[in-house]
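Every protein chain of the complex appears in place save one, which is left out.
And now, chain A:
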Amino acid sequence: MFLLPFLFIATGLACFALFSLSTLAQAAVWIAHPPRIPVGWFHVHLLVLGWATMIAMGAVYQLLNVVLQKDVFSRKLGYVHYALYTVGTVGLLAGFSAGRVQWIAVFAALAWIGIVLFAVNIGVTLIRAGQWNPITLSTAGSILFLVLTGLAGLFMGFNFAFRLWPEWHERLFYTHMWLGTIGWFGLLITGFSHKMLPMFYLAHGVSNRMAYVVFGLWNATVLAGAAAFLTDAPFPAVGAAVGLLTLAVYAYNVHTTQIRKARHKKSPGAGVLAAVYSTRALAVVCTAALAYTLFAPERSTDERSVVIFGWAYLWGWVALTILGYLSKIIPFLWWTHKYGPRVGKEKIPAMADLLEDRYVAYGLALTAASLVMLIIGLGMDDAVLIHWSGAALSLSSLFYACLIGWVFTR
């Protein structure tokens, strides 16, 4: 299983580079502006759909093969999924960029059909394998939330184009964001971490109990938040969802600590360490968000607070975790494809030889530092700091994308 995950991962990396280049070319101007304008939608969806979701889909095809020790239901369906999702995403981004709402509606539908094919392919694979544990359950749940995220987005797209249900627009908007960020990304990352972390820490004998607690709390968080937004419930309902998210993140941190305590390898590599540290940071962010919700509820829902939390969650945890795990996923994918069949026949490089770990550490550290400065800039509404730190974030991201992409030439 090489070509299918490779297509998604390579495309995702290219989109990541494009996001960074575009942000750099504009001196990060779009970050300083209110987000709900076409240039903001373009960049957010380039990051979330073109990069993060594209990479996550490739990782699912690759890692599920490892977890289940079985091939995906249909590789052909996977290629069709890739084609529809990619064309749909490109068209959607063009629609945002050009302000063409009909394009947004049509191409969003195409991307969503691609997502549905992905859900069918992985769903049948999981059902046939019949191996249910926190990893497979989280994968199934996350993909269901991805379908629902897309559906909410689709309804918003149609609403933009045809003004069908304007009174629902805001409800759909917040539900769309919650399902996508907390549901799709959150459940997938926590689920796959139950496999990735013990593997790279060489941790043995860690109980699954906490993983099930994380799974339960995370699902409760997604459903509570989605219900609150869809029903336009009073603010305490949203506060309760933030509280559940905080608990879920605490439980996830407890589980990562259990794994680290059971480790037999001193260092899992800079990328995996970055994923763990960003999880710790997420606990701090969620605690702050919860405190804000409880003691300053009106300020907690203003646009700037939501944007800051969005950056901290999406870049500070989702993106840094994906970038960190890519430092393992890509060398594994490439090494298995190029050198796996040559084991026992000739001298071949080890996986660690394909990617220098200290450069991974430098790249991720620079990225994290730039992000912290950017969040401070957003908090202080300091345009100069936002421009400079946004540019620094783009440069460090480009460096990291090139570093990771270089593995495919080794």
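Methods note: a residue touches a chain if its C-beta (ideal position, glycine included) is under 8 Å from a C-beta of that chain, and two chains touch if they have at least 3 such contacts; residues count from 1.
The working rule: contacts and distances are computed from a predicted model.
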{"item": "Chain not present in the shown complex, as UniProt names it (candidates \"Iron complex transport system ATP-binding protein\", \"Aromatic ring hydroxylase\", \"Probable glycine dehydrogenase (decarboxylating) subunit 2\" or \"Branched-chain amino acid ABC transporter permease\")", "value": "\"Aromatic ring hydroxylase\""}
{"item": "Candidates A:Leu7, A:Val48, A:Val67 or A:Leu282 - the one touching the absent chain", "value": "A:Val67"}
{"item": "Chain not shown: contacting residue from A:Met199, A:Ala220 or A:Ala361", "value": "A:Met199"}
{"item": "Positions on chain A contacted by the hidden chain, ascending", "value": "66-67, 69, 195, 198-200, 202, 204, 263-267, 332, 335-336, 339-341, 343-345, 350-352"}
